[in-house]
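Presenting chain A:
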Amino acid sequence: MNEFRFGPIRFVLDYSQPLYEQVLEQFRHSIAKGEIALGEKMPSVRELAQALKINPNTVLRAYQELERDALTETRRGQGTFITRDANRVAEVRRKLAERAAAEFLHKMKSLGLTKEEILRLLQERGEDDHDG
Partner candidate 1 sequence: MKGDGGMNESAFRYLLWHEFRLELRKFFQKKRTPLYGGIVLLLIAAALTVWGKSAGFRSVYVLYLAYMLPYLTFVISFRMLLREWKGGTIGWWITLPYSRSRLLFAKFAAACLHTLLVYVLFFAAVTLLVLYGAAIHGDETGTLREMLAGEAFFSIALVGLAPLMLTLGLLMAAVAHSRWALATPLLWIVFGLTGNSLTWITGEVLPDQPDAWANAVLPGWLWASIPFAWAAAGLLLLGTIRIVSRHLKF
Partner candidate 2 sequence: MTMTADAIIFDRLTKYYGRRRALDEFSVAIPEGSVTAILGPNGAGKSTLMRMIAGMTVPDKGTLTVFGRRPGWELNRMIAYLPDRARWYGGHTVAEALEWGERLLPGFNRERARQLANDFRLDPDMEVEGMSKGQEARLMLALCLARDVPLLVLDEPFSGIDLISREQIVLSLIDTFGERKQTVLISTHEIAETESLFDYAVFIRDGQAVLCGEAEELRTKRGSLRDVYRQLFADEGGRRHE
C-alpha cells in the first residue's frame, strides 16, 4: 500500500492488485467527483509515473483506457485533456454510483435484510448525514 498525492487527487496503490486498474479507477472517481475540472489538462505520463513511482507503461495503459472511454482527449502537440462533455462525466458518475449501489445491495442481501429494511436504513442514515 502506498499513498501519493498528485494535485487534488489522492492515489492509494495496492501492489497486490493490478496497478493500471487502480490508476484508472482513481481517475474515473476524481473526474466523476469533479476533483478534476472539465477540460483540465492531465499530467503527462512521465510526470504521473514519477509521482506514483511506477512504470510509465502502466500509466500509459490507464490513459489509453480513459481515452477509449472518451473521458479524455489527446490534442496533437498539446497533451491530454479531460473531456469538456459534461454528459460524459455525468454518465461516468452514474455508472460508478450504480456499481457502488450494486455492491451495497449485494452486501445487504448477504446480511439478510429485506427491501423495506434497506430503505428504512437509507432514510435514517440520510437524515443522520444531513445533521452530521
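As a working rule, contacts are C-beta pairs under 8 Å (C-beta built on N, C-alpha and C of every residue); 3 or more make two chains touch, one makes a residue touch a chain; residues count from 1.
The candidates were selected such that all candidates are chains of the complex that A comes from, given by their letters.
Computed from a prediction, not measured in an experiment: that's the story for all the values here.
Participant: With chain A shown on its own, which candidate in 1 or 2 touches it within the complex?
Facilitator: 2
Participant: Touching residues of chain A toward candidate 2 in the complex: what are they?
Facilitator: Spelled out, the residues of chain A in touch with candidate 2 are 13-20, 45-46, 49-50, 52-58, 61.
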